[in-house]
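Missing here: one protein chain of the complex. Every other protein chain is in place.
The letters A and B name the chains in turn, as written, and every chain counts its residues from 1.
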Amino acid sequence: MTRRDREVLSFTFDGRPYEGRQGDTLAAALLANGVRRVATSVTLGRPRGIFGAWTEDPTAVVQIDRPFPEPMVQATTIPLHDGLAASSLAGRGRLSPDPDPARYDATHAHCDVLVVGAGPAGLTAALNAARAGARVILADDRPEVGGSLPDTGEPVEGRPGVEWARAAAGSYVALPDTRLLTRTSVVGYYDHNYLVAVERRGERAVTRERVWRIRAGRVVLATGAHERPIAFAGNDLPGVMLASAARAYVNRYGVVPGRRAAVFTTGGGSGDAAHDAARDLAAAGVEIAEIVDARQGGLVTGVRGDGEVRAVLIGRPGGPAREVEADLLLVSGGWNPVVHLFAQAGGELRYDDRIAAFVPGRPPEGGQSVQVIGAARGVFTTAGCVAEGLAATSPPDLPSTVTRSSRESRVPVDASAPGDAPAREDAGPSGEAGAQPLWLVPADDYTTHFVDLQRDVTVADLQGATSAGLRSVEHVKRYTTAGTAHDQGKTSGTLTSAVIAHLLGVDVGALGTTTFRAPYVPVSFATLAGRDRGALHDPVRVTAMHDRHVERNAVFENVGQWKRPRYYPLPGEDMEAAVLRECRAVREAAGVLDASTLGKIDVRGPDAAELLDRLYTNMISTLKVGAIRYGVMCRADGMVFDDGTVIRLAPDHFLVTTTTGNAAAVLDWMEEWLQTEWPDLRARCTSVTEQWATVALAGPGSRAVLAALAPALAVDAESFPFMTWRDTEVAGIEARVCRISFSGELAYEINVSWWYGQALWDAVLATGTVTPYGTEAMHVLRAEKGYPIIGQDTDGTVTPADLGMDWIVSKKKPDFVGKRSHARADTARPDRRRLVGLLPEDPDVLLPEGGQVISTGHLPPPPVPMLGHVTSSYRSAALGRTFALALVAGGGNRLGDRLYVPVNDTLIPVTVAHHVLYDPESTRRDG
Amino acid sequence: MTADPHANRISPLAGFAGVSDARLDVREIPFLRQTNVRADPARLLPAWADRLPLAPGTWRRSGETDILYLGPDEWLAIGDLTPVPAEPRADTARRVGQDDVILTDVSAQRTIARVAGPGARDLLAHGCALDLHPSVFGPGRCAQTMLARAQVILMARERDEFWILVRASFARYLAAWIADAAVDY
């Protein structure tokens, strides 16, 4: 379809309205409208135009304003669409303060063969592999297949190239288990043939962009080659353009990028790409002023023009220059195979003198299986590329991972194509001509010889770097920023290496390139975030009673991934008032807490007791069936890891609870010891965290509440003593009731099947005498009793003894995990930080958690000796004042001492107290 | 006390409307009995050996019960698991009968989301890194893996029908994720 037959689209650039055509990129449409200056360079503020025609372009970086602001996008890759608004940039762009309304997602894919690039080589390889029965994915970043064929108009096998490509793609997608991903850039090549691609599905698609995570049996890279620039004075002026880009604008888009063109070429490519470009431009009506061929000694020494090219200076260094009028200068400095993904995969590059470029060398080791074909390894003829595609995917070259063996494996496309061997020798005429490449045009002043147009890096900058003594291309890159822009050095990388090599007088092959890293093209954070945003950002775990908490206006806190009610404010209450009220209810009447989030692990087997003896610091095997024991686990380094209760259900059957956040870690910990150190122990661990919903009923009134709900249960303290459990019915629901307290009050934990959690909650509240309380009140109540919260009052450097819990460490057991570490001199130091209570002298002052504790009433000059820090701090209804827990050096020996906690500019005096501040004799636990 | 002992039970996805269109059907299958089975496969009684799938990543129907391989000494039974009679062994020094097999009721630990239809595979692929191609993960296969950010047990039932067993606390997250993914199908 010719340009004039395509749909007209309206867009604006820098606020001015223009029209383009369906199928245009923004760059093509701008050129069609005669807009040549589209950006301003980031450092030097020089005018910049359109230099390339696709992802290699380093200059035409613009801001998209509508439909949604997107900064720093290449105009050469933006598909034009109706209503698009964009504007020119000077380097940095502008992010939108609003959330992006478009949808982004990700998906996984698997294949036997992933082919990257749908040019003649890639299309042939994909079709051939699919015909052999492989599961194939063919990905290409263009909207249509064919690679460079639409740019060059070259024929394939006697058919117009574009027609050939469409036919091949049609045959390919008709085969089973094939996937063709157009507008899809493979941006990263990671370990074990894991590749990441970004598909741009368009503004009208439900999902604007999609990340593909592809695990491939084998990867065939047919990524083509980029034409490269030549460094000469003023080579950044709008109107200077890669010859291949100009040819693409004419042939692919039907856009004429200028009126009168000069051509500056070093030769190279298939046939001679620059001469072919000149021929195509001439056919499109562009006047060709002159072709300057470096092989014949011709040089472009500069350009003239204010803001864009008006004339080209042709001559010899130091000699007189001829001025030739032209508004377009096509540049062709040779071709760089696109080796980015091969290098990312761990492949080594080698410098090929025949084409004066880096090509794939030693393939990567490890779990990578990759092959490079076509122009990406320096084969620049179409017939050669087709032959390479065939050879790469012909049995027995196909991997053994091919799932179905026998589909007809016909050799397609071109009977005259050479077999696999000859193609590797077919490097095109550039092979002979490229021996003496031209990287830069000699001059006295190199301050406008640009090597990296996006980063404004010139030959003079590289000279500065090498004069400063830098010898490594990686160092020069960091010194000058060459190649660090988001074009990833596509046009600048090899040129930079070559100029540095020239300056240092070394061989460019020995100097090498900088490291190739993902992503090959820029990827937005919105794309990477995908659907993991908002409510789906991280799983929200809820209990069976969650809806009831919501109905009661609970304020939630995140505990791990769980949502737990922090407090339940009544109308007019703030957090402080609500928590004080909830605490008072538990201390004076009865409260109810959703405790379902505690981790629960079923431990069973003849050696279950032995396993638990080895993992807990205290003795578990002596626990009687029907009884419950509190236990602490340490890591091998002796530091507290988790705590919880152990319930003995049968001689060989225990139920272990863990802290909410540590449930998975404790199960992993048990399995690790069981599987790797003690496989002889006959014990099995099974997570049952969500099997049970748990309601904690606490307070002096809780016995009466339970008695009313569980008529069959004898609830008096003698029949149902502290730290025992009973199976019964509660509110008509099968339940296991445990007499456990985390508040010091008479308390019960009622466990029922998750399915009945809400029914139990409702039944408890229906008694009308119970106040729901949240985790904040729970924290206050336990802190008043000096019960630590693992992970809040501990930080991985705290032993049980540091918590004042020497009593929980068995002296009788020959060993348990952590025991040896408790015998180290360091863990017996008298000045270790130990858990103490802190009472601010002003009972209304609430200490900040994390506050440092010091010994002096004034701040000495730094470093200030730190005694420890505040781990928990609350306002207590029961104590009628504020209080805190803290880890303080030599804590137990400081009881009654006055210490200080610096807060902003003041030092708050506090008195050290025992960490159990409420009911130290535990008179309240039986009600 | 109500006449129906189950009247006040609530499944984790009771509030999930499901997804229903030509390409995709998603709904909860609540309240199935589930039992975790732990045993040493080398010491199984014949009656158990016949019921438990020993090939990794497979499940097998045994009567009315589907039994899924979870690990080399772990299975999950969905449906009522009728007891296997204890068989005395000649070697009395070894423990006999069901002591060798540990059964744990985990009926409420996970609920089941059924995802079916021609779009099921593509939908799951958004969050599951496994190769779900029918030649790799066809009926009879099962796997413990991640779906989105939740651990799941994935079970291939029929060609385009999967059961996803998800822990009760993660069920709403996963249902929301599925419903959101379904927008594209």
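Heads up, the rule we're going with is that contacts are C-beta pairs under 8 Å (C-beta built on N, C-alpha and C of every residue); 3 or more make two chains touch, one makes a residue touch a chain.
Everything that follows uses one rule, which is that contacts and distances are computed from a predicted model.
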* UniProt name of the unshown chain, from "ABC transporter substrate-binding protein", "Electron transfer flavoprotein subunit beta", "Cytochrome c" or "Sarcosine oxidase subunit delta family protein"? -> "Sarcosine oxidase subunit delta family protein"
* Asked: Where the complex has a chain not shown, which of B:Glu28, B:Glu74 or B:Asp100 is the residue touching it?
  -> B:Glu74
* Of the residues A:Thr43, A:Thr515, A:Asn558 or A:Gln675, which one touches the chain left out of the display? -> A:Gln675
* Structure fact -> The one residue from B:Ala14, B:Ala129 or B:Ala179 touching the chain left out of view is B:Ala129
* Sole residue of A:Thr12, A:Ser87 or A:Ser821 that reaches the chain not shown, by the stated touch rule -> A:Ser821
* **Contact residue for the chain not shown (choose from A:Pro69, A:Gly346 or A:Gly626)** => A:Gly346
* To do: Against the chain that's been left off, what residues of subunit B make contact? List them.
  => 56-57, 70-72, 74, 129-130, 143-146, 151
* Structure fact -> Contact residues on subunit A toward the hidden chain run 190-194, 213, 215, 346, 364-367, 636-637, 664, 667-668, 671-672, 675-677, 814-815, 819-821, 823-825
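In this section, only the chains that are shown with their structure count from here on.
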* Structure fact -> Residue set of subunit A touching subunit B in the complex reads 103, 105-110, 135, 177, 206-207, 213, 215, 403-404, 531-532, 535-536, 538-544, 547, 562, 597, 602, 604-606, 684, 686-692, 732-733, 753-759
* Contact set on subunit B toward subunit A in their complex -> 1-2, 5, 8-12, 15, 31, 36, 38, 73-74, 95, 99, 102, 104-110, 122, 125-126, 128-131, 133, 135-136, 148-150, 167-170, 172-174, 176-177, 180-181, 183-184
